[in-house]
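Shown here: the complex without one of its protein chains, the others still in place.
Moving on to subunit A:
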Amino acid sequence: MIVYSMSTDVTDLAAVRVGRVREIATAHLGLRGPLIPILHAVQEDLGHIDQADVPVIADVLNLSAAEVHGVVTFYRDFRRAPGGRATVRICQAEACQAVGAEALGEHARRRLGVDFGGSTSDGAVTLDEVFCLGNCALGPAVQVDGRLHGRVTPARLDALLGEVAR
């Protein structure tokens, strides 16, 4: 994440971002099929794929902006607006359903006051659903910023949320 100083104005921010996106895209040009690695890298570095990033990436890869846009929107991982500081993903697939994943999802939505895909108003947490985390013998499974948790009860989920909801 780039840390912006408070005094930087909006146009500077946009220019800094464009420069950074171009840099990331250019750094991946040696790969075969570089677009998805670039999108992952941009999101990792800048938090999301902004509409303004699309023509920059398209330019570097010599693609049309429409093509890049089509890819960004196809994949669930790529978010087009900033997310919360932490991302909590609750598995809703069959094996976790068999041990109460739906109730856990319901609990999370109620407790955070957002739906799957939404972020809390303080920007702390983005809640999402996911279909299988490969922890199907230890469900319900939850992933918090890439870190897997197993056998998550509502109480354990509250504890996990307590750790990230700051």
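We take it that a residue touches a chain if its C-beta (ideal position, glycine included) is under 8 Å from a C-beta of that chain, and two chains touch if they have at least 3 such contacts; residues count from 1.
Note that contacts and distances are computed from a predicted model.
> According to its UniProt record, what is the protein name of the omitted chain, chosen from "Benzoyl-CoA-dihydrodiol lyase", "Cytochrome c oxidase subunit 1", "Serine/threonine-protein kinase pkn1" or "Formate dehydrogenase beta subunit"?
Per the UniProt record, that chain is "Formate dehydrogenase beta subunit".
> Which of A:L13, A:A52, A:A81 or A:A137 touches the chain that is not shown?
If we include the chain that is not displayed, A:A137 is the one touching it.
> Going by the touch rule given at the top, which residues of subunit A touch the chain that is not shown?
Residues 31-37, 39-40, 61, 67, 70-71, 74-78, 93-99, 130-139, 141, 143, 146-151 of subunit A touch the chain absent from view.
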